[in-house]
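Now for chain A:
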Amino acid sequence: MPKTLVQEFTKGLWQELPPFRLVLGLCPTLGVTTSMENGLGMGIATTFVLFGSNILISMLRSVIPSKVRIACFIIIIASFVTIVELLMQAYTYPLYLKLGVFIPLIVVNCILLGRAEAFACKNNVSSSMADGLGIGIGYTLALGSLGAIRELLGHGSVTVWGHLSYNLMSAFPSYHPFTFMVQAPGAFICLGLMLCLINAIGD
Partner candidate 1 sequence: MTIDVDGESAQTVDESFKKVCQAPSLENARDFLAGLPGNPEFKVFFDTEKPVKAIVVLGVDDDLLSTTNQYFVKNNIIAVKTGIDLLCKIVGISSAILIVPQHLEQVAKSSGAIIKTVDSEYPSAQPELITRHILETYEDGQSKSKSGIAFFSAEAVCAIGAAYNTGKLPLEKTVTFVSKDGKKRLVSVPIGTPLQDILNEFNETLNDGDRVIYGGPMKGISVFSTEYPVQPDTDIIIIQDKGQITERNDTACINCGECVRVCPANIQINLLIRFLEAGQYEEAADLYDLYSCIECGFCSYVCESRIPIFQHIRLAKHTLDSMKAAEDTNA
Partner candidate 2 sequence: MNEMVKMVVVLTVLSAAAGGVLAAVNKGTASQIKDQQLRFVKGPAIETILAGSSINPIENRFEIKEGDAEKSIFVGKFDGKANTIAFEEFGKGFGGDIGVMVGVNMDTDKLVGTAVTVHSETPGMGARAKDDPSFVSQFKGLPVANPVSVTKDGGQITAISGATITSRAVCAAVDKAMQAYQKMKPELQQEIKKVGK
């Protein structure tokens, strides 16, 4: 049953929410979500790459020979990642410094290759576009929320691009920041608990 464009878009927001439902792309999910800002930045960068690569791969799907399709996907994805990296260096340098090695690592993010292989090379341009955008936004939201939870518990406050901050200490003055949450093992535990919660909610 063919899905509508809206369905292709919205499936990435819940049914196929990348880190929680597909359990893909966990390396950056664990690595960069020390703050909400980092999570969102990484998510947006991935969304851009996913959106671009999905469109291009979908456009070229009749041209690409199936034997070398992975190589072609990698070339396309890597190009977009490099573009994002350069753009981030040029316009959001502090974020680029924080995300560091995880930006070039978008190339090996399973979500990108996964979507290319499972979706873009089999569907037309418009639905690939909707798919890439939906999955990307879902990924951004997931990373953002994970980052927000970890930052809130670990620092006691959430800061996004210098403002729009919420301070837990203002509501609970005696709150002591739970620094474990912004450390690496905290990422695993937080992600695990969120997975647990999302599975409990179900479809």
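On how the list was made: all candidates are chains of the complex that A comes from, given by their letters.
Simple rule for what comes next: a contact is a pair of C-beta atoms (placed from the backbone, for glycine too) under 8 Å apart; a residue touches a chain by one contact, two chains touch by 3 or more; residues count from 1.
Bear in mind that the values here come from a model prediction, so they are computed numbers and not experimental data.
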Neighbour of chain A by the touch rule, complex-wide, chosen among 1 or 2: 2
Candidate 2-facing residues of chain A, complex: 60, 63-65, 67-68, 71-72, 75-76, 78-79, 82-83, 86-87, 89-91, 93-94, 97
